[in-house]
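Would you mind keeping the following structure in view while I ask a few things?
Moving on, here comes chain A:
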Amino acid sequence: MMRSMPPNVPRPRTALFVTCLNDTLFPGTGRAAVALLRRLGVEVDFPPGQSCCGQMHFNTGYRKRTAELARHFVDTFGDYEEIVVPSASCAGMPAEAYPLAAAGDPGLARAVAELAPRVVELTEYLTDRLGVEEVGAYFPHRVTYHPTCHSLRATRLGDRPYRLLRAVRGIDFVELPAQEECCGFGGTFSVKNPAVSGAMNGDKARHVLETGASVLAAVDNSCLMNIGGRLDRDGHPVRTVHLVEILARTEQDGPLPGVPVVEEAR
Partner candidate 1 sequence: MTDARTEILRRIRAAAVPPAAAPPRHYLRHAPGLAEDDRPAVLALFAERLAEYGATVLPAEDPATAVAEALGDARTAVVPAGLPAEWTARWDGEARSDRPPLTHARLDATDAVLTTCAAAVADSGTLILDGGPGQGRRAATLLPDLHVCVVRAAQVHSALPGALAGLDPRRPLTFVSGPSATADIEMIRVKGVHGPRRLAVVLLP
Partner candidate 2 sequence: MTRSFLGWPAFPAAAEREVGNRQLRENVRRATHTIRGKRAVLAAERPDWDALRDSAAAIKDQVLADLETQLLRAEEKVTAAGGTVHWARDAAEANRIVTELVRATGETEIVKVKSMLTEEIGLDAALEAAGINARETDLAATIVQLGDDLPSHVVVPALHRNRSEIRDIFVREMGRHGRPAPDGLTDDPAELAEAARLHLREKFLGAKVAVSGANFLVAETGTLVVVESEGNGRMCLTLADTLISVVGIEKTVPSWQDLEVFLQLLARNATGERMAPYTSTWTGTTDGDGPRTFHLVLVDNGRTRALADPTGRQALRCIRCGACMNTCPVYERTGGHAYGSVYPGPIGAILNPLLKGLDDPQTASLPYASTLCGACNEVCPVRIRFTDVLLDLRAQVADGGQHPVERAALGAVGGVMAHQAAWKAAVKTATTAGPLLPRRIKLPGALGGWTDSRTLPAIPKESFRGWWKRTQGDTK
């Protein structure tokens, strides 16, 4: 059952950190996050000063730049009691990278340590903080799910995304073969080592096609952009959709336009 919030209980002040990639390239993910959270009774705010978590800088070795962005993140989100992030890799930055980037700046290190526990990846927020798995979603399509490396081994989401997906009405969920293998994106890896990245991505795309799914879901749009770019270039009509965009859809929205509807749901 959907959990509805009791009236007159003030919710914690919740901020959405949409991430720079979603802000510019995948705004639908941010809109879906807002819609879903509101449907579940969470009044989410979007602090407009937010920019980028600095993951790309950190992963490429630019720690001073990362520290500047960490400072900016603290300034932007410091007043919020919880910060929800529709990206497993960006959600992990405050806990994993900021302490290293803040080395030599005790003030920043303290601020980061204080803030990091309040930064939560979106699916974990749903299952652990709101305690919901059935979010009232309807998605009558064949869907497979790629667990991104950060969601597996950094944010350690475990089976949370699967529990959420399996509770979606109308969904035909199929397991992705060799799902725990990296898609080859790796941020600047895909630019510095395009041949290897392309080979990894090609194998991932092949596994997606093996499932016969019309939709590939994940909790990081960066990886979806990588895999989707390959599928699209090769002319395969598989849609890449952030998990939250699936969870946000209801019967009122109907099926995703242009995507085959599964038999059982018709």
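Here is how the candidates were picked: all candidates are chains of the complex that A comes from, given by their letters.
Simple rule for what comes next: a residue touches a chain if its C-beta (ideal position, glycine included) is under 8 Å from a C-beta of that chain, and two chains touch if they have at least 3 such contacts; residues count from 1.
What you see is a predicted model, and the numbers here were worked out from it, not measured in a lab.
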Single touching candidate for chain A, where 1 or 2 all sit in one complex: 2
With touch defined as at the start, can you tell me which chain A residues reach candidate 2 in the complex? 18, 20, 22-28, 30-31, 34-35, 38, 44, 46, 48-49, 51-52, 54, 56-63, 65-66, 68-69, 71-72, 97, 100, 149, 152-154, 180-182, 184-202, 225-226, 228-230, 232-233
